[in-house]
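Working notes, beginning with the structure itself.
For this depiction, one protein chain was excluded, whereas all remaining protein chains were kept in their positions.
Order of writing sets the labels: A and B. Residues in every chain begin at 1.
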Amino acid sequence: MQSSAASVAGAASRPVAAHGHEVDPSDLPWVEGHKTLGQVTREIADYPMGRAGMPGAWWWIGLAISATALGIGGVCILYLMFVGIGTLGLSKTIGWGFCITNFVFWVGIGHAGTLISAILYLLRQRWRTSVNRSAEAMTLIAVMCAGLFPLMHMGRPWFFFFLAPYPNTRGSLWMNFRSPLVWDMLAISTYFTVSLVFWYLGLIPDWATMRDRAHGLRKRIYGLLSFGWTGSARHWKHYELVYLILAGIATPLVLSVHSVVSGDFATSLVPGWHATIFPPYFVAGAIFSGFAMVLTLMLVARKTMHFEEYITLRHIDMMTKVMLFTSMAVGLAYLSEFYIAWYSGDRYEQQHFLNRFLGPYGWWAFIMYGCNMGIPQVLWFKAVRRNLLVVFLISLTSNLGMWFERWVIFVSSLQADFLPSSWQFYHPTLIDYGVMLGSFGLFFTMFLLFARFVPMIAIAEIKHEVAHGDPNAHHGEA
Amino acid sequence: MPDSEKQYYKSAAERASQLDPSVPAPADIPEAGLLEKGVLSGVAGLIEQAGELKMDRAAFLKLTGFSFAAAALAGCGSAAEKALPYLVQPDDTLPGVANYYASVCGGCSAGCGTLAKDRDARPIKLEGNPRHPLNRGALCAMGQASLLGVYDTRRLKGPQVRGKDATWAELDEAVRGGLREQAAKGKKVRLLSRTLISPSLKADIAAFLKAFPGSRHVVYDPLSASAILDAHQATHGRRVLPHYRFDKADVIAAFEADFLGTWISPVEFAGAYSEGRRLRGHEGRFSKHFHVESGLTITGSKADERATVRPSELTLALAQLAVRLGAPAAWTGGAAGPLPQARLESMASSLKSAGAKALVVCGSTETRAQLIANWINHRLGAYGTTLDLERPSLQRQGDDGALAELVAELGRGEVGALIVLDGDVVSEVAQGPALAEGMAKVPVTVGLADGDNDTAQMCSFRAPQTHWLEAWTDAEPLSGLVGLNQPAIRPRTDARQAGLSLLAFAGKPSASKPLDHLKEFWKREIFPRAGKGRAFDAFWDDTLLAGFADTGAVEAGGHSFREPRIEAAAAPAAGYEVLFYPKVALQDGRHAVNPWLQELPDPVTKLSWDQAILVHPDTAKGLGLAQGDMVKLTMGGTDAVLTLPVYLQPGQDPRTFSVPMGYGRAGTDRFHSVGPKWLLAVPVVGEGERLGVNVAPLFRLEGAQPLTSRVGAALAGTGENIMLACTQIHQSLYVPSYMTPVGGRRVPIVQELSLEEFRKGASAERDDDIPSLYADRKFPGKRWGMAIDLTACNGCSACITACQVENNIPVVGREEVRRAHEMLWLRIDRYYHDGADGLETVSQPMLCQQCGDAPCETVCPVDATTTSEEGLNMQAYNRCVGTRYCANNCPYKVRRFNWFDWPAVPGSETLTLNPDVTVRKRGVMEKCSFCVQRIMEGRAESARSGEDKMKDGDIKTACQQTCPAEAITFGDLHDPESRVAKLAADPRAFRVLADLGVKPAISYLAQVRNTSSVPA
Partner (left out) sequence: MSRRYVVGYFEEDGRLIRAVKELRDQGWAVADCFTPYPVPGLDEAMGLEHSYLGWVAFVAAMVGAFGMLALELFVAVYAWPVNIGGRPNASIPAFIPPFFEAGVLNCALTTVGALLAVCKLYPGREVPADLPRTTDDRFAVVLDADQAPGAADRITAALKRVGALEVTEQTPREAL
């Protein structure tokens, strides 16, 4: 490392290379503080290894709150399963409500992780390195939260295996591959499995790093988790290729998951659902909400775990730019929906969109359009992007807006479809709220445990960044 | 030309919002169904999956085992502790095969012929007797639901003396003693009953009365038609109720007579009315129907021209018409009259030109109104054609005067013994409280009711009579038309037939069993008139089979007409009035404890369970009231205050508030246990509370005549608002008119044609010729389909109950209806439209459309719903995991989900479960199957007998079977000769939402209204 370099005054200052030429800002190191490799190891690994002292009060308070929420949700889910789906606010007209909204919301949240790790990897966006581990963890947890809903939301969840193609004793009896729910099940489970493998693959060298620094029981545990990784160059060769392949297949997978989820709606004939724009629209929305959630979590983690030098203002700047872009993509989709409703001449579709806006529940749409299309526009301003508090608030409104987007799409479409005689409104019950609370409880509980026991930043990858990120350090040497 | 530009709306709130976007649509709400919980698994499912019935040994064992298990389980209530096979197989009982017993419906006094469907010696469904001339196979909701009465757990187990169980001998001894003692003291002996149409029972009553000289039989009707009889006494010299012949009428003018829903004999009238309006292609007779009423009834909703008046203006309106037709101008007293001139002219000229083929009916309980109606009918020459006095109706025999006299006698303490045959008189008549007070003074009171009601509870002696399904009796609804009521089940309690009890009380106990007792009567009285030279046994057997005998006209009497003396009607008072009206399902409330009827959505309001005050939307707006607002209703002449919710009802007279009767009855506290039990459950009624308020005591007595209205009404909001259990507008959601799609039209879900245009060749708009990406799936054999004639359908909802009974559909309770969890497979959608001539209403039965390309099927992940070889959209309950995706994707929203394990009605009501239909468990989807069990029965029968038992018309769905208006036709669309195929090609035929490309198998025939000025 170049220990002689002047300390960085701040990411905002114009970096000038030692020989006096301006450098491309994207070549600047993404980790500040001119860290040595050992320093990186210590700063990141000491948390999960318990060497940074006991977790602070914030951690325990957070855990207590989220575990309580999880407990409430658990009780609600058990109650729901024992007593019946009637305990939710669903009705003969609105077969899917809170639960499916939450499902799609969480699947959407689960998009940022793999997007960051896979697509940005392929695009050689080096800034991904600081956030990919947490983002992937968030993905896994969000997909777990999502997976809960369709399952417990079934009338007879104990027969969930009917959805799987398996040779059975009932003679010739199979499931229906034409059903988007089957696609859904396959897509979500594949997404979860591939994301898990991808995430764990990235963790293996880090477990090894921790193993080599630990003693006793910890060493044994990390030893098991690290699969005996040594950092052999021969292994790295295969490892890097496999990582690349996974990134390669995860990329279309990410895009496919929400496309398939959107298929649940797009392939139906419910006005408001029946739209070919849904796949890209949902993917854009998912990335938008995923990044919003990553930002929410990263801003908190950065502050509480003192990762300011790893997750820099430039990282946040990049993420807000992605949000701005996807917000506009989503906005374009919103406008396209209206345009197509008009242009298609489909009277049901037109009726739905008029109802969405002008109906008695137009305020849902107002929240949705405001939070997703309106508010993020302030991110055009650099000052806003650098104001962490504002960015944090925008990340929250974006999450809110995206929840309402799903709510508007699913429920306002169902509540007034074809025959006016069946029009209906959704009255969520306490159980609905309890289950939703539970999913947030699960999400934050798992994330807190992750932050406590797993290195939150990919150590091996960030070392590469530290060693090679500085254009003045090893340019052209390797 | 089909009027698809019409702005239909479903409720007042919606209309208000349509007209004025600034009006927020108020919250309102839903309805519900009951269920019998069941353990039975499925023959239907088995058959559905098999596609066709291959009866191999295993399947046979499954089927027989199933029926047996069902019987055993049902018999034991909760679990089979002991199951024994028949040692000796009864001749007439085959496991798994139903027997049908011809009988007479005892649901009300209309006396429709029924067939009781028995499985394993238990009646499980009531159907109309197709051979019976009165109802021709149809049966109303109330009649069908009265089946539950036989299994009612609240029935008395046996006779009681002063609240203690006793033997019949003890009871007879005590009653006989008491009667003799009272008679000896010179006290009066009185027998009180609602209209009885059984000639054999009347003979027994006559014998009883003979034993106690001076005793009298007082007959009352909760829905009194006494004024009609009294008026005929005045004009024709005979106290009779004419037999109204709607089928013969070319022009009908009805004044406050809901003859399709609640008036006298609605099933018969609906059939006859339909007969007069049956279109075949562009041809066919079509009567013209004028209707004048205060609230909106299903009859009013079918009218070609309708006007509303306040109840107090009704007589004046009739007088107005009479004067227009030539009556002395004094009849109106010079008052202007409530009918608009144009409407009056149109009515008068139509009636005049129809002459003898005109019919004026009036439902008023005021004799003056009936006298005017008689005068008009006489003037038009309608007596002899549309009003039959040769064979008058016996369906209402109540005498308001006699009842008033009895009340007076009771008040004076002159009555020593009162025997109440049936009915809950203290809850049913205006003098209820006075009667109750008087009864308390009567030393010997005997109640023959088999269940608990307020009157029976006051009786010191309880001599429960058998349910009509357990009794050997008869019924004569029309003079000379005698139905034979044979039992469908052995008496389930230690009950005795009313006639036998009376004879025992009179000290002349019949030695015969009920059957022999009846046979003796028939041999004596009926056989000589109707035997036609056969042996009695042959006659008896034939009659048992047919269900009735026709003895021809009994009383011959001239009908010289005496001009009535009519005093000018008093000018109506100003201000609001309140009208107490019978709801279609509950009517006078005699079946108020029946959960099927309570949950049945009212055809007009779509309310189930709730009793609400119906107010015209504009009036409510003026009073600052919204849907569901709790109000206090006060009225002139009484201090009573009714606290009920407001329901906005278009078509209501703006100055009349309508309140349904039939609520607040004893026994309705049982509904506390209806509905699923869970954390946030809200019972229908509080523990020990009654459902609704009984309004009978609020009827105004004018002399002896109970008037079901009061003037000087006022509403005062209490500030509270409740969600009503309404199945249609569950919420205030609406699509205002300004949201009509850009450059497009609203979808014509229901279509209407005017008769004039239709005669000129107009046809319904069809929108189903759309291209498909897929090759058509061929159905090699049959393709089941249905046609529903909206012109015939009046919304009476008999089909809903038929479906509910046939298909084991649960009752869910008020709260679940509010939450839109009602389970009814068949619903009737009701749409309003503000036509040029006032409100127009269309009722549209909506059930699974059995789509050819069913959108529900492709989305099911587990193939639980698929299309059969015959085009049926099948649902395999066993396979369903309950994703509810199919329901979301159903454009008709006819799929129903089992949100809970619906709790059984406590006790033995589960015995009505149809063993041919699976009882669904929690978490599975269900829906109309076109009564697949009936199709399979036909198929099995064809296979067994070798003949084709599936010819057109052989297989009827439950809804079709019971429809009084014959609006529903079911059959094979592939058979070009079938009625359904022909109807599907009718110029009026259209398919709902066919533009979605789902290929629905149900065609609707557009509603036609006769707006022409002359009868067609």
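Rule of thumb we're sticking to: contacts are C-beta pairs under 8 Å (C-beta built on N, C-alpha and C of every residue); 3 or more make two chains touch, one makes a residue touch a chain.
As the structure is a computational prediction, the values presented were derived from the model and not from experiment.
Participant: One chain is left out of this view; which of B:Leu389, B:Leu642 or B:Ala854 touches it in the full complex?
Facilitator: B:Ala854
Participant: Using the definition of touch stated at the top, determine which of A:Leu78, A:Val197 or A:Leu393 touches the missing chain.
Facilitator: That would be A:Val197, which touches the missing chain.
Participant: Who touches the missing chain here, B:Val88, B:Ala184, B:Ala511 or B:Ala775?
Facilitator: B:Ala775
Participant: From the listed residues B:Gln486, B:Gln587, B:Asn794 or B:Thr866, report the one that touches the chain absent from this view.
Facilitator: Checking the options B:Gln486, B:Gln587, B:Asn794 or B:Thr866, the one contacting the hidden chain is B:Thr866.
Participant: In terms of residues, what is the contact footprint of the unshown chain on chain B?
Facilitator: 774-777, 851-858, 860, 863, 866-869, 999
Participant: Of the residues in chain A, which ones touch the absent chain?
Facilitator: Residues of chain A in touch with the missing chain: 36-38, 41, 165, 172-178, 182-183, 186-187, 189-190, 193-194, 197-198, 201, 204-205, 208-209, 211-213, 223-225, 227-242, 245-246, 249-250, 252-253, 256, 260, 263, 459-461, 463-464, 467-468, 474, 477-478.
Here is the rule we go by: only the chains that are shown with their structure count from here on.
Participant: Indicate the whole-number Å distance between the mean C-alpha point of chain A and the mean C-alpha point of chain B.
Facilitator: About 58 Å, centre to centre.
Participant: Using the touch rule from the top, collect the residues of chain B that touch chain A in their complex.
Facilitator: Within the complex, chain B contacts chain A at residues 8, 10, 21, 24-25, 676, 678-680, 728-736, 738-739, 741-747, 749, 816, 819-822, 827, 829-831, 844, 846, 855, 858-863, 879-885, 887-889, 891-893, 895-901, 922-925, 992-993, 996, 998.
Participant: Which positions of chain A touch chain B when the two form their complex?
Facilitator: Going through chain A, the ones touching chain B are 79, 83-87, 89-96, 150, 153-157, 159-160, 162-163, 173-176, 178-182, 185, 264, 267-270, 342, 345, 347-348, 350-351, 354-355, 358-360, 414-425, 427, 429-431.
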